[in-house]
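The next block holds one structure in the form of structure tokens; read it before the comments.
Only one protein chain is missing from this complex, and each of the others stays in its spot.
Our next item is chain A:
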Amino acid sequence: MTDYVTIAIPKGRILQDSVALFKKIGIDCEELLSDTRKLVFENHEQKMRYMIVRATDVPTYVEYGCADLGIVGKDTLMEAEKDLYEPLDLKFGYCRLMVAEPVELSSKDDPAAWNNIRIATKYPNVTEKYFAAKGVQVELIKLYGSIELAPLVGLSERIVDLVSTGETLKQNGLVEVETIAEITCRLIVNRASLKTKHERISKIIEGLEQHI
């Protein structure tokens, strides 16, 4: 398998955008879009292998070298803090990592006066770092989904979550108060792979760069 290049891609919207992007540089992986439960796909002609994994697992597979390349959102990378190369911003999958709170709270709230606040989030590492840099003490509650629910039922006052259109926030009576980071998808590369498969991987990076 060492002469193959393996790419880890998460399911969903990112997968579609990725397949379309790879097609532009002559890498055909439309098979990934077919309705199947297969997790690994191989293209013997092009010596390529594809793995479908959960977004949060992409950095792990790539850090260990099970995949040479991966496609994943910057939010996941910021949270995972793995030792990886991130040579390309693929520009798709745009959204923002935000601090949000209920409308009523927001009307009389002053972010500059925040201290010892309680936040529910899928991103405890990023949140902790962000507030530490601001000198604000936070208490974190790690959740795995439907973060917007937390302030409605009094689990936390505020949340840190990804926002793309803002529709979910709006429907749940929340407003954005601060932007932590703008998020797009990244091409990530295993450190050893970039050196041992330098020519093939550089070609892919340079090729993709022309199309974003």
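Just so it is clear, contacts are C-beta pairs under 8 Å (C-beta built on N, C-alpha and C of every residue); 3 or more make two chains touch, one makes a residue touch a chain; residues count from 1.
We adopt the following convention: contacts and distances are computed from a predicted model.
The unshown chain of the complex is recorded in UniProt as "ATP phosphoribosyltransferase regulatory subunit", chosen from "Sarcosine oxidase subunit beta", "ATP phosphoribosyltransferase regulatory subunit", "Glutamyl-tRNA(Gln) amidotransferase subunit A" or "Putative electron transfer flavoprotein subunit alpha". Which of A:Pro10, A:Gly73 or A:Pro87 touches the hidden chain is settled by the complete complex: it is A:Pro87. Only one residue from A:Gln16, A:Gln137, A:Ser164 or A:Ser202 touches the chain missing from this view: A:Ser202.
Chain A meets the missing chain through residues 1-2, 62-66, 84-89, 186, 189-198, 202.
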